[in-house]
Each structure stands twice: as structure tokens, then as C-alpha cells.
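With one protein chain withheld, the remaining protein chains of the complex are depicted in position.
The first chain written gets the first letter, and so on, giving A and B; residue counts start at 1 in each chain.
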Amino acid sequence: MTQGFLSKNPSVLWFLLVLGLFTLGVTVLSETAGVGLISTSFVKTLGKTLCLCLIAIAMDVVWGYCGILSLGHFAFFGIGGYAIGMWLMYARTEIIVIKSLNAAAIPPTPEEITDAVGQQIFGVVGSTDFPWLWAFSDSLFLQLLMVVLVPGLLALVFGWLAFRSRVTGVYLSILTQAMTLALALYLFQNDSGLRGNNGLSGLQNIPGFERTPQAVISLGFFWASALALALGYVLFAWVVSGKMGSVIRGIRDNESRVRFLGYHVETYKLFVFTLTAVISGIAGALYYPQAGIINPAEVAPIASIYLAVWVAIGGRGRLYGAVLGAAVVSLMSSWFTGGGAPNIPLGFYTIQWTDWWLVLLGFSFVAVTLFFPKGIGGLFDIIVRKGDQK
Amino acid sequence: MLRALFLAFALFLSMSGVQAQTQSPTEDLQTVLQRHAAEVANPGRLSVGALIADLVASRQPNVASFLERWQDKGVYQRTTDGLFFYAIRQGDAYALTNMTTGESAGTAPADVMTEIRPNGGVRRVIGAALVQFQLSDPDRARRVAALDAISRSPDADQIDPLRASIEGEPDPALKLRKERLAGHLRARFGKSTEDRIGAINELSSALDVETRSVLNLVLTTTSGVAPSVPEGTNVARILKVGTDINEAVAYNRLVDANLAPAPIPPAAVKAALTANITDGRVGGIPVGQLGNETNRSDAYDALATAGTVPPQVTPAIRTAALSSNVFYDAYTEPNPAVTDAARAALDEVEARVARYQIIDISMDALSLASIYFLAAIGLAITFGVMGVINMAHGEFIMMGAYTGYVVQLFIPDYTISLLVALPLAFAVTFGAGVAMERLVIRHLYHRPLETLLATFGISIALQQLAKNIFGTQARPLTSPSWLDGAWVINDVVQIANIRIAIFVLALIFLALILFVLKRTRLGLEVRSVTQNPGMAASMGINPDRINMLTFGLGSGIAGIAGVAIGLYAKVTSEMGSDYIVQSFMTVVVGGVGNVWGTLAGASLIGFLQKGIEFFNPSNTLAAQTYMILFIILFIQFRPKGIVALKGRAAGD
């Protein structure tokens, strides 16, 4: 079945080929391979970018294909990050604690270990007890399950509530934004059980790989991210092709017509919303070990809006557009704000990109919305059409 | 003590007598003192009264300050002539001050000056007399200071001088305060139980914090534990272990009262085990097996049996100790009649306080609702009339606030600058809104989601621009001094003037917008464009112009809201984003396209937020979280808001 699907969607094969070549190229040029043209920190940046591309295609499916402008998908991304971060932090702290407790004459009891780990993790928020949220934090398997389940369930409940009362359009956007804000505000509290605005840190240290150099770990995560993106791309391309794609694009263009054709529109929206939320969670779970730290600011509503911006700039309604948008804008963002871009002296004033990048981004985004509603992806259409004419 | 009271009372009588005679003073201070020179130099607790009475009778203005200095051991007698001076030691000599005139009287060598040292009893008598002086001092500030001093350290001696001074008090406010304070003193230190209960009953009609704390002081409890409640204890309540008090705390009380052995904490167990390792074993258990609680406990018991360490407190010992003792809270006040009266009075006071608190919170909520209304109404207009979500609305609020700040840089008078800033902020944001409508939004009608995103792009650009121009730190927008105070209704209910002003501003805008929409040509055109743009256009109304003006109006109001918000919060480049989500909520909850809806939405959200904050005052973040969750649920049940349009007009 999948073969037939791939042969009918050559763009998926092209995408996989480009992604494969890119992954290979980065590997060959990385420090681990000995060439060192690409530094470890840049490998991390690229790996993170791939995760952002993954959530961008999820956003594209839910917005570009199904017409739901969700301003909450970064919340799912953050939840995925928190879920994996809890295990990373717990397991690593446990290793350190056991090491130091083993120095004593008497072997530690499990209670002592738990207390000491709790002290280490929650000392910053003035607590030592483990909140109920951390019940499964000692199990990698269960936390991985959480990466999928928590965003999925949240999306399911929220989506069910919202779609069943026919909240659509900008109302839905505002509502998803409110959900994100509520989550961020909750996480900002010190007694949220997730270390308040300290967030979770030290996530780049993977328990069990203490002796492995970061260069190798980061390459590993880069591969994992590339693999996740490839799988996600194939999955979404499959979902949006064929009859399913037909129905969800129908929902985007004329919801009530689809309803009168006998499709239960709410179920479809819920399906798309939940599926993309789960994929966003997975993307987050891969992103934050590379970022090393997650805090509530990451979940703030603005992040989800930026996500929409990437997809819009890349080009909605085509998966590679979303990938392109996320990659280009996020890489440019880190180039400009990281001081990589040269400042422009005007004589009376020097434009420092660290200050002016957001102004440029804001206005170019307005320009894209006004003049290139199809985004960068739309350029491909022009090129392809010109090719046809010749 | 009684003597001192009597004295003070006598003093009062003599003083009012003097006042009645309105006799002009004849003797100066020194003369009076010389008459009682022996008593002054070596005062006795019982005999000093006559001297003080005489001093008071002299009606010299500096008697009070003499008494103070005397009490503070600042009065000296010159042995050469027996005169009294205020003196300060300077090296080997004393700098003297003539106590009648207050002028310098040269210096004197140390050996001719004798410091006068009234003993503790005398000093107390002087103090009581002084209180009387201060309480009746012609200078209001000194009377207030005396009352403050009594509030700070109240004691029984002050009751009579305080009550004595009430009648002569010319200032009604101070008189009230004196009466209240006298009530407090009587409630705590009254001579008889009846007196105290009487005073306590009078307090039950009060509302102020001080009264509440006095009643609480009367009701102070100490926690106690004993095999049975001791005779004569005024028990506040008996605590049941497990429900009123948890076992660990209860047991610690037993330990503190030496009624039970101290438990051995895990760390101590560990330390004991570590200290007693012999041949890789502790109490016969190999060290390697000590990685769990049971084995550790067994090893420790083995050590305890051998007598090396004190035995552990087993659960059985613990339970037995807990059940054979009574835990209770006892009033420090031994008289149950007094505590019962105080409890009743406090309950009454607190019930009244709670009622006023509800009023206070309602007023807070009202002012919060006004702010949300101001912030959201502009948005509601653009959203309702044009179906356009303006994500940059928050930045227009910010723009208005910065306009106010810039105006203040040029016009130092805050009142005038405010009067200039309000219309200017309107003008600036009106212009910005019109520009945005012309350049961007006009091209995106019927694509609401894209409008949302485009205006978001403008929002981030404007925010960063503001950051680049004004910097990241907060800028002050100072309110004129007449807005600084608060309207104090009583001790519980008070509201800041600035909040009243914002409330009034919101009312003005409500009226203004209703007027514009319902009574003017523009309003008529706006409403017709809202309902049927095609028809409106064919009747000669230019929808472009209407959209432009509507957008300008909405933005302009945001600018004014910005000035108002800036006055009580800080002006930062991010202030817009603090209000934008709440503004959306207000509009969505209220129902789109309706001024009353926005008002209802703002009120709901304002009252809700304050209500939640009341139940969880320490955590405003949690309050906001709950509020948003509530709104999400609310939308489920009324997707179109409180004031919803029905039928065909609502569209789909």
C-alpha cells in the first residue's frame, strides 16, 4: 500500500532523498567524523531545526490542510519536552546522588535516594517532596509514553470540547491561545511541580551515556531528529493524500458542505488535531535534550504564533513548504539574533540586527501575507509552471 | 501603682481647675522647683506627687519637657547654688541650659554638677503624669504621638489618664480615637471582669484592625499537653490527634513537654550505625545489607539492646504516649467569661469585616473590569464591525502609554500633561490604526485568519521598535498628585483614586461609544455597514471610509486605555501583550459586535479574577490559570458569548 502511495507522491521521495543527503552531509562534515567543518553546537542547532520542521509540518496539516489555525501546538511541543525532561533530570540526578551516597560507610536506602534526588531537583523552589506529576519519572518507558499520551489526551479533551460546540475560525484560534496561556501560567508557578520558571535543565546529559562525548550524542540526536522528520513527513503525506486529504481539505474550504455529505466533521477535526498534537509532543521530546533546558517561557503563546508564521512564510497546504519555512526562518533568526549578521552602519545610526531582526521579521511577515500568500513554496509553483511552458 | 493612678487623676482635676480659672502663670519653672528642691533632687515614689501637682498647677509651657528630661536623667543640680539645669557632658565639663528660658547657661565643671536620678518607681509616676500632659497637649501632633505611644505599648496605668483626657479633647477624630483606645485598654487591663466584659461588648461594634488585634490578644492561646487538662485552665479547645493535629506534631509536643522519649531521626540512626561498624557488621548485620529501612532498624535495635544507643521509639510506644495525653489549646486569659465575651465580639466583628470585604472586592473587581473594558472595547469595535482580529491592539495600548510618557518629558506639570496626553494618545493611535487599515487590513478582508497573522507581524515589529526606541526598562507615567490618594470609606473598604478615575473614564467611554453608534450619522453608517455592506454601499455609504474610521476609532480608544493603564502600571514595550489575551477573552466572552456584550464580558472577567484571587490570594498566577480554564469551559456552553446575536443576523 505504502509503495503505491510513494509512487503516486514523488515529492515525498524527493524530500526523503534531500533529507537523507543532508543528514549524510552533516555527518561527514561534523567533528565526530573528524572533518570538523560543522561544530558540535551547530550540529545541535541543525538537529533542533529538524525538530522544528517536524512540528511545522504538523502545524501545516492542522492549519494549511484542515483550516484550524491552532495557536496551541507549541504547548504540545513543550509538554513533550517536559515529559522527557522529567526522566532525563530524574535519572541523571539519581546517578549523581547514588554516587555521593555510596561514598558513605553504609549503603543508601531507596528512601534516602528519593529524598536526596527530591532535594536536588526541587530545592530551587523550596520543596523536597516529589509532586504526583513525577510518579513515573523513574521509568524511561513510561515517560516516553507520556510524551505521546499527555499531548494526545490534552488535545483530545480540548478539541472535543471546542469542536463539539462548533467553535471555529478566529474564535478557535483565541481559545487555543488561551489554553496555551493557561498552561504557561500554570508552569510558571513554583508549586506546579515542574520547578516553576527555573524549568528543567541539564537535559543534554543523557543518563547512561556519561562517557560519550557531546559531539557524538548531538550527532545521534541529529540522526534521530532526521529520522523522526522523515517518518512524520511520510505519515502526514499519507494522511493528506487520498480520500482523507480530500475530506480535510473539504473541511477547510467548506465545513458545512462536508457535514451535509454525511461526514462527522468534528471527528475529523479531532483526529487531525490530536494526531498533530502527538507528533508535536514527539518533536518536543527530541528538541529539548538538544537544547538542554526547558522553561515555561518556551510554552508562552508567542511561540505558537511564531510557528504559524514559519508555516505561512514557507507556504501553507504543502508539507515541504512548512519544512522550508521553519528551517529558513528559525535558522535566520538564530543567525540574526546570535550576532552572526553584519551590522549596517548608516552614519547617523548603526542598524544592529540583534535589535532590528524582529522588526524585519514582523514587517516581512506582513509582506508575505499581503503579497505572497503561498509563501516560499509558491515560488516552486512559478518555477514548475515556467518549466511547463518551455 | 494605685497611688500613681490616683495621682494622675488628681492631676487631671487640678488641671481642669486651673483651666477653669484661666489664671495667668506667675511662677516660672525654676521657682517651683526650688520650692521643692529636696524632692526634686531626691524624689520618692510616694512623695513626688505633691511636686508634680504643683508643677502642673504652675501651667508653665515647659513643664512637660522638664518632666521628660527629669525622667531621662537629663536634669542636674549645681551644688554651688542649688539651681537646676539641663546639662550635657562635654569632656570634663557640662554644657548647661536654663530650663526656664531654654537658653544656654554656660558651662560648669563636672565636680559641681549632681545628676538627678529618679528611681524606677518615680520614673513611672513621672511617665504617667507625662502621658496626661501629652494627651492634653495643645499641639495636636503631640497628642497623636502620645496616642501612638499608648497603642504601641499599652498598659493598665494609661487607662485613667486616657479616659480623663477624653472630655477635654477638641478634635472629634482624636476624641474618637481616644475613646476607642480607652476601650482597648479596658478590654485588656480593666479593673474588674464586668468592666472588661463591658468594654469588650462595646468593641463588637468596631471594624478596625487594632480592635481586631486587641480581641485576638485577649484570645491568645498557648498549646498545651498533659495527661489530663490541669485545673483552672481556660481551655479554648481540645485537639484530637489525627484530625486537628497530625501525629508527628503531636508527638513532638509530647517530647517538648518531657512526656515522651525523643524519636531517633533516620539521619541519627544512620550516624549511630556508621559509628558502630565492627568487622564489616553492625549489630550482627553485614554493612552491605543496610541498604533498606528494615535491616537498618533491626541493626539499630540490636545496638540498642546492647545498650550502645538509646532505644528507638516504636509505633507502639508512640501510640500509647499519644493516647494517654490530652492535647489542648488554652487561653492565656484565665477568666472564661472574658474570653467568651471576646470570642463573641470577635465573631461579630469578623462577620462585619467579611461583609465589608465583599464590598471592597466588588469595588476592586469593578475597577479591574473598567480596565478590561477600556482595553477591550476598541478591539470589540473592530472585531464586531469589521470581523477583523487585531493582534496589534495591545501594541496600540502600549503606544498610547508611551505617548503619555513622552508628553510628561516635555510638560512637567502632571495634570496638564495628562490632559494633553489623553487626546494626543488618541490622535497618535488613531493615525496608526488608520495607516494600518489602509496599508494592510484593507487587502485582507474576508480572510480573517490571515488578518490575524498579519496584524501579529505588525505587533512583533512594533514591540521591538518600542524596545529599540525606549529601551527595555520600564518607564514611569506619573499620575498627578490628586490621583495619588485613596477614598477611604472605613478600615476595610478603600479604593485608590486612580482606580476611581479609570472607572469614570470607562463610563465616559461607554457613554461616548453608545452615543457615537446610536445617535450620530457615523454610527448609523457603521451599523449599516456591519449588517449589510453591499446594501450600505449601494445607498451611497462608502464602506472603505467607514472601515477606516471604525478602525481608527478602535485604535484611538486603545491609545487612551494605554494612558490609563500606564498610570497605574509600568510602561514597558511588553505591556500590550499582557492585556491582549484578556482583551480577546473579554470580547469573546461578552459576545462579538456589541458594546453591552463587551461590558458584560469585562465585568464577568473582572469579578471572576478578583473572586478567584480572594480565595487564593497568594497566587495570582493560579488565579489567572483558573480564570482562563473557566473561560474555555464557558465558551463551550455559550460559544457566541453572553450577549449573542441570534438567527440569521448571526451568520454562520
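Convention: a contact is a pair of C-beta atoms (placed from the backbone, for glycine too) under 8 Å apart; a residue touches a chain by one contact, two chains touch by 3 or more.
As a convention for this text, contacts and distances are computed from a predicted model.
Note on the omitted subunit: UniProt lists it as "Urea ABC transporter ATP-binding protein", one of the names in "Urea ABC transporter ATP-binding protein", "PadR family transcriptional regulator", "Insulin-cleaving metalloproteinase outer membrane protein" or "Glycine--tRNA ligase beta subunit".
In the complete assembly, the contact with the undisplayed chain comes from A:243, out of A:99, A:211 or A:243. In the complete assembly, the contact with the undisplayed chain comes from A:265, out of A:265, A:326 or A:359. Where subunit A meets the chain that is not shown, the touching residues are 1, 239, 242-244, 246-247, 249-250, 253-254, 256-265, 267-268, 271.
Following the convention adopted for this analysis, only the chains that are shown with their structure count from here on.
Put simply, the C-alpha centre of subunit A and that of subunit B have 44 angstrom between them. Considering their complex, residues 69, 104-112, 158, 161-162, 164-167, 169-171, 173-175, 177-179, 181-182, 185-186, 188-189, 191, 256, 301-302, 305, 308-309, 312, 355-359, 361-366, 369-370, 373 of subunit A touch subunit B.
Residue ranges on subunit B touching subunit A, taken from their complex, read 266, 270, 273-274, 277, 282, 287-288, 290-293, 296, 389, 391, 440, 443-444, 448-450, 452-454, 456-465, 467-468, 577, 581, 584-585, 588, 619, 621-622, 624-625, 628-629, 631-633, 635-637, 639, 652.
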